[in-house]
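A protein chain is absent from this complex, but the other protein chains hold their places.
Residue numbering begins at 1 within each chain, and the chains themselves are lettered A, B and C in the order written.
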Amino acid sequence: MLKVNDIDVYYGDVQALWDVSFEVNEGEIVALLGSNGAGKTTTLNTISGLLRPRKGHIEFLGQELSKMPAHKMASLGIAHVPEARRLFPEMTVKENLLMGSLMPEAKARREESMERVFTIFPVLKERAWQAAGTLSGGESQMLAVGRGIMACPKLMMMDEPSLGLAPFLVDEVFKVIEQINREGITILLVEQNVAHALKACTRAYVLEVGRITLQGTGEKLLRDEHVKEAYLGV
Amino acid sequence: MAEIKTMAKKSWFLPAILGIVAIAFPPFLGGYFQHLLILMMMWITMATAWNLLGGYTGCVSFGHCVFFGLGAYGGGLLYLHWGISPWWGMIAGPLLAIIAGIPIGLVTFRLRGPYFALSMLALGETFRIVFTNWVSVLGGACGIVSSRTFGVEKLPYYYIALVIAALSVYVVYRLMHSKYGYYFVSIREDQDAAEGLGIPTTRYKMYALIPSALFTGLAGAVYMNYMAYIDPEVVFSLAGISIMMILAVMVGGAGTLGGPILGAVIFVLLNEGIRAAVGPISYLIFMVIACLLIMFLPDGIIGDWAKIKRAFRGKKPVYVGGE
Amino acid sequence: MAYLDINHVVRKFGGLVAVNDITVGLEQGEIFGLIGPNGSGKTTLFNAINNYYPANSGEIIFKGIPITRKSTHEICRLGIGRTFQVVKPLRRMTVLENVMAGAFLRTNSATKARDKALEILNFCELMPRKDMPAKDLPIADKKRMEIARSLAGDPELILLDETAAGLNLVEIEVVMAIVRKIRDSGITCFVVEHVMKFIMGISDRMMCINFGKEIARGTPREIASHPEVIKAYLGEEYAKGK
Partner (left out) sequence: MALFGQTFVTGILIGGIYAVIAVGMTLIMGVMKIINLAHGALMMVGMYVCLALFKSFGLHPYLGMIPAMIILFGIGWLLQKYSIERVFGVETILPESQVLLTLALGLGITEIIRLIFTSNYQCAYTPFSARCFYLGGMSISQPYLVGFIIAMAFVAALHILLTRTDLGRSVIATAQDRDAATYMGVDAKRITNFTFALGTALAAAGGAMLLPIFYTYPDVWHPYLAKCFIITILGGMGSTVGALSGGLLLGVAETFGATYWSPGYRDVVGLIIFVLVLLFLPGGLKKVIGR
């Protein structure tokens, strides 16, 4: 479904990614793991078109993405759930959700999607008229995910959905991710929380300092000592 | 800053030649040209003074007319109330500008970026309105008429303006090659980093503001003596003084020593020099040039000199860092 | 009393408690490492020490002087230098001028500042770059330049915030050597870092925080095998498994 081929990405003159390649197949949850500064968010932003690869290709459902303007991605069916707190803080929860469904197909199913989000996250319904900036960390994360669901995407890219959440909320978030996936949305997940991510995903890639160093099924990597090394440097 | 140094190293003789020309030639020129030269010297002083605070220290002031106006009114008020020679304004004016500058700085330096710019703009307008309305003490909208010591003779005014302009450039040059200069530019480049290096940023902004107010005030005092007439709509003018100072610096190149000089010369030539020939359209021409420069050479003629040279050699400029 | 004493420091942002009652003491001449997952409050603690974001409560004492209420530049003058997580080069100044700006903290003479800066540039192996504008440096050199700029002000304690992030392995080795050299010259180092190889390799003592609270303290070896640390970084499963 999504194919990233040998991309090099730079911030100005600073290279951030080297020859990164991976692919996501329809129906999968693919995790992109790595410590801070490894280039996970950079990868997502490159797929989203906010950054341009200097080399390599990105293909989504057969279409070349790397030359397309960033705002076109949404209409292709890619929803980017950015790191928490990239909500529109002064808009209400409801308005934030509406912003998720601007594309024609999503707009047609707006009411339906809204109901779906409210069933998954009942707390958002209670807070529908509250400004997004006043939500707690967990609630903002739910809103960010909910906003992604509103887009009725084919592929959802999630950037650190567990960041800064208390452990029981992390469980909650991962349950939701698996649920969304069962409902037919393919997921590309960027995570620091290795154990959870590996358990949830079908396959995973490990990024280290801008390069992919490991890949395999979730189970295989869960047993791999090297993962721990990549994280703790021991 | 690197640019200043190479300029200074390569061409100390350039200022020397300019100096000799500036001293020796004017007596042979006609009155109109002498008038233009006086205005140029005044604007060089003002642009250089503004550049110290705006271009080097990064505090873009939209209200420098406060200091120009106070500089002009210092002498004007002495003359109005006590009939003292307006020449005392050369001391009283800048002094008044500094005295006003200190509390203004203490208040406005708490604000950053565009908010600082706007608060200075508001102060400039406030001064204009107060000077327009307070007739009993400040003379009101009619302004103050004083006497011209030298009658119609222009040359003495020219030499005074020349000395002040040269002094302002020299002082800024010296400041920029001392600790102060390094600290000013550090503040402009990154105020947080500057604090982290142990630079008391508010205090150093004040050290930039004081000479800036002083020289702007001196230019105001020269104006007062030369014109022998001041009124608040002119000396506290937002469009005529505050903004023109910025645009003149911008055209020449902010944060360079030569930029304000070049910008001031261009501004006076366009605004006064060709006005006789083309009428009020000269002002429009200056604005169009300013727009084009900001769009294509945002660091001014001197700041973007390298870009200009490349363009003439037909090579594409190399951009560093992304789109 | 320790050299740098951090006593019950709390810092909140709105409802979020970024640093929650941290108490720690640094000894003179050591390299002290601070780790923790993303958003755990490490940089906030640094910002509290040199008062970018003052602590809401608690006290910070340096060499017996309380510095909690002092302004950033006064704290710097007392001898605490720092680098920034997101580099803050003085972009249009050259590398030499950047370092000179740091050196002016202890001298008023441009000549002396230049000499000092050249000495420090030599120490940090940045000599070949000295006339480049800071904005054109590659990231590794920008980070090293920040260290140099801070060293130029003769600090006694230096706060290094993620000096190794974004560097490749060779560059990390170079920075590690420099940090060791700094410590050997008698300057205490307080290091925040994500790159484990770096921080585990140089620290004398370490602390790990999560959600603004201390969860472990000890030598690098103790930290690496501490169950709470593994849990914070890799999740519950890993901690149980080992």
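Everything below uses one rule, namely that a contact is a pair of C-beta atoms (placed from the backbone, for glycine too) under 8 Å apart; a residue touches a chain by one contact, two chains touch by 3 or more.
Note that the structure is a prediction, hence the values are computed from the model and not measured.
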Item to complete: Please pick, from B:121, B:167 or B:308, the residue that touches the omitted chain in the full complex.
Response: B:121
Practice prompt. Check the options B:173, B:207 or B:283 and report the residue that touches the missing chain.
Written response: B:283
Worksheet item: Of B:22, B:160, B:176 or B:250, which sits in contact with the chain we cannot see?
Response: B:250
Item to complete: Pick out which of B:196, B:217, B:273 or B:303 touches the chain that's been left out of the picture.
Response: B:303
Worksheet item: In the complete assembly, which of B:41, B:60 or B:301 touches the absent chain?
Response: B:60
Worksheet entry | Residues in subunit B touching the chain absent from view | 54-55, 58, 60, 107, 110-111, 113-115, 117-119, 121-123, 125-126, 129-130, 132-133, 188, 238-239, 243, 246-247, 250, 253-255, 280-281, 283-284, 287-288, 290-291, 294-295, 298-300, 303
Worksheet, complete the sentence: Contacts from subunit A to the absent chain lie at residues 48, 50, 69-75, 79-80, 82, 86-91, 95, 98-100, 102-103, 107, 131, 147, 151
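Everything below uses one rule, namely that only the chains that are shown with their structure count from here on.
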Worksheet item: Hey, which chain ends up farthest from subunit C, C-alpha centres compared?
Response: B
Response to the item:
Whole-Å distance, C-alpha centre of subunit A to that of subunit C, is 31
Fill in: Geometric centre distance via CA averages, subunit C-subunit B, whole Å
42
Practice prompt. Note the residues in subunit C that touch 2 or more other chains, in rising order.
Written response: 136
Fill in: Residues of subunit A touching at least two other chains
13
Worksheet entry | Touching residues on subunit C, where the partner in the complex is subunit A | 15-16, 37-39, 136, 138-139, 162, 165-169, 194-201, 211, 224-225, 229-230, 233-238
Worksheet entry | subunit B-touching residues of subunit C, taken from the complex the two chains share | 50, 52, 71-73, 76-77, 81-82, 84, 88-94, 97, 100-102, 104-105, 107-110, 113, 131, 133, 135-136, 149-150, 153
Response to the item:
Within the complex, subunit C is touched by subunit A residues 13-14, 16, 35-37, 136-137, 160, 163-164, 166-167, 192-196, 199, 209, 222, 227-228, 231-234
